[in-house]
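Complex shown without one protein chain; remaining protein chains in place.
Coming up: chain A.
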Amino acid sequence: MAAPLTLLLIVAVTIRAVLFRSNLAELISERVEVVSPLNAWKRVVEGLALLDLGVSPYSGDVFHETPFMIYLFHFLVDYAELVFMIADGITAVALYQSIQTYNKNVFRKQKYALESDRYPADCLELLRSPKEMFYIPLKVAMFYLLNPFTILSCVAKSTCGLNNAIIALFILCTLKGSALLSGILLALATYQSIYPLTLFAPALLFFLQRLYIPVNLRRSSFWFFTLQYAFIYVGSLVVITGLSFFLLGSWDFIPSVYGFILSVPDLTPNIGLFWYFFAEMFEHFRLFFICVFQINVFFYTIPLSIKLKEHPVFLIFMQIAIISIFKSYPTVGDVALYMAFLPAWSHLYRFLRNIFLVSCVLLACAALFPVLWHLWIYAGSANSNFYYAITLLFNFGQILLVSDYFYAYLRREHHLTHGLYLKKKDGTEATLVLK
């Protein structure tokens, strides 16, 4: 499989290189759907220019990247295009490897379950065969590299690409079973933007499953491993934050980066739900709703972990999707990361209920974003409500997509335990509902 992957990488690099050299690159790096105040390349250059002028980049409100980015780009600013293309390549290869490992795990578990006769007789068609699973890792890499969202994000040199690479490497290390590397990479991802904190739970569940430690709050083995993993994670986080302090000699970066992410002072329009909500918020309730919206991102972790404790990889997908939808400054690069996972669940296609509607909504919104932005900002014939409406619709489509895949996954699991063709008491064909 190395040859098709290499071919894919070459095609992806070619597309990106062509776009970098064209004059679309300038246009794309200004688009608010692709860059946000958190990860715009213009702001990274501005931060480095401020550092050259002798002013701390965090003294103003223009630069919201972590000191790690300052350190990285201090040396690599001339090779920025190469850095972002390599980051995309790393993400694709990491996702490829992780889905390959995951597929092997899935197939192995399925084999053992078949041998111990745990599946009802009629659901054999739900089982996955190596033939269908063979091309899935390549499809995942393709979905990531050739996704227009990813290409736009790379050409705009949005640091979202680097964050995605770190998360993809974290997923790879988790699936390969290395708790130390996984903890360090998760700490790095959390240090970059706070939200990957929620990925601690699925990673922990995966390791517990892999080491055959039952998830029982009364067992000491559970607590022992959890504390180990938490220690690695929190320890690396503290070390990375301490190193950042020594880079510029002050703690200014904490309010500038984390305070900014959490308190949302900048209301630049983006594809998320926060900006217009807080532009029209009554001052009295601002703090309350900020807390509500931020808790909303972290809130689904515990319930989802309880429901999906046997399926940590699907939980990772769900968490990444929830972060991308509900974070304070989302961009299309975040959307591209969870969309890359969709081929891994292609066997759920028969249970998806709204996929046509969702894809139409997402395509239409992706097409309408630039149109309505132009009408509002440049032509002056629309106003902010138009862009806001498309934001609402886009997020609604994403929520529908994620919940549809969740429904399909749960339904397949139900069929695998209870049989595919269910019958009512009187023998006629039954319908399944959620009750």
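In this section, a residue touches a chain if its C-beta (ideal position, glycine included) is under 8 Å from a C-beta of that chain, and two chains touch if they have at least 3 such contacts; residues count from 1.
Assume contacts and distances are computed from a predicted model.
Asks: Of the candidate names "N-acetyltransferase domain-containing protein", "Enoyl-CoA delta isomerase 2, peroxisomal", "GPI transamidase component PIG-T-like" or "Septum site-determining protein minD homolog, chloroplastic", which one corresponds to the UniProt protein name of the undepicted chain?
Replies: "GPI transamidase component PIG-T-like"
Asks: Based on the whole complex, identify which of A:67, A:137 or A:269 touches the chain you can't see.
Replies: Looking across A:67, A:137 or A:269, the contact with the absent chain belongs to A:269.
Asks: Which listed residue, A:131, A:218 or A:425, touches the chain dropped from view?
Replies: Per the contact definition at the top, the residue touching the missing chain is A:425.
Asks: Looking at the full complex, which residue from A:191, A:206 or A:278 touches the chain that isn't shown here?
Replies: Of the candidates A:191, A:206 or A:278, A:278 is in touch with the missing chain.
Asks: With the missing chain put back, which residues of chain A would touch it? List them for me.
Replies: 30, 32, 42, 45-46, 48-50, 53, 55, 59-62, 265-269, 273, 275-283, 293, 296, 300, 303-304, 306-307, 325-326, 376-378, 380, 383-385, 388, 392, 395-396, 399-400, 403, 406-407, 410-411, 414, 418, 422-425, 430-435
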